[in-house]
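All protein chains but one are shown in place.
Here is chain A:
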Amino acid sequence: MHRLIVSLISFFFVANLFANDTVLRIYSATDISAIRPMLHEFESLYPDVPVLYREFNTIELFDELLNPSLPAPDVVISSAADLQVKLVNDGFAQPVYDVPDVSPNQPWAQWSNELFGFTYEPIVFVYNKEAFKNTAIPHTHEALAEQLREKAAFYQDRIGTYDAGSSGLGYLVASQDEVTFSLTGRLQESLGRAKASIHCCSSILLTRLSTGDLVFGYNLLGSYAMAKATNNEHIGVIVPEDYTLAILRSAFVHKNATRPELAAAFIRYLRSPAGQITIATKTALMPLNRQLGSHNDPEQQLQKSTNFHPIRLGPELLLYLDQHKKAQFLNSWSLAMRP
């Protein structure tokens, strides 16, 4: 499952990389394709430093850090804010100073000089355009719950969502849904009755949606979905109007980093205007600075909605990681989804 990608500029030095401490190691739960423009730009700023980028999924990354089998990374990036907070809380990070504020009044976008959010990615609905030609598209969670009840046959076996059990992001989104929205339980039951299919990754869900295998995707990561939608006319993206969770992809410098200064420079770059503009214009991700918009969001849905609930980086995210809490949540989630 591990995919090792060394960015292109350093190709000639690949053989030396593992023996060489001048490399900047980034362990990340982000598609390399979504982050490559940023790595390139950073390498142009620090041409002497090859970047070693290793991609994980969120839970693999978390486990690797807890029980290391690889050299310690310099930078850790993940969209699973709760796992990131847990790692920082347990002392896996070191403080970084002079990290720029992307925009004022975003205290939730960083935690304690150690964990820094750099994207703002909404959790969205994705639908297959052809399937909804003659059907009203639900724009709110409540409307979706209603449609699931009223048009059970339409949705039967044709709705998909993240697997809260195997995907760290899926668990974060599902649990925060419960915190934010009082009818989440009902919605989960409806999804269960519709025999919603659950998947580990955005890519699978998006592929199945574009082929028409699924007609509706619930709680997908907006950044990947919008990126896919710009290249694929079969799917559309809805930013829910009642409330939209937004997750912050976050980064920290590992306490055992071999290049802490460089790692800090990378984090400063992520939050710098240049980094944010690159995120907005060249990547599938969405910048923390919402004013910049995204080249994948031509309808500017990101700017329209005011009901964003960014999931703040803070210790309260630890609560759903409590063994008992997690077991109970997953238990009731499974019961609802697999009646």
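Throughout what follows, a residue touches a chain if its C-beta (ideal position, glycine included) is under 8 Å from a C-beta of that chain, and two chains touch if they have at least 3 such contacts; residues count from 1.
The rule is short, and it goes like this: contacts and distances are computed from a predicted model.
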Chain excluded from display, named as in UniProt, from "ABC transporter permease", "Sarcosine oxidase subunit gamma", "NADH-quinone oxidoreductase subunit M" or "histidine kinase": "histidine kinase"
Hidden partner chain, touching residue among A:P68, A:P107, A:P273 or A:P298: A:P107
Residue among A:P47, A:G91 or A:P104 touching the omitted chain: A:G91
Option from A:L70, A:L183, A:I204 or A:L319 whose C-beta touches the chain left out: A:L319
Residues of chain A in contact with the chain not shown: 88-91, 107, 111-113, 179, 314-316, 318-320, 322-325, 328
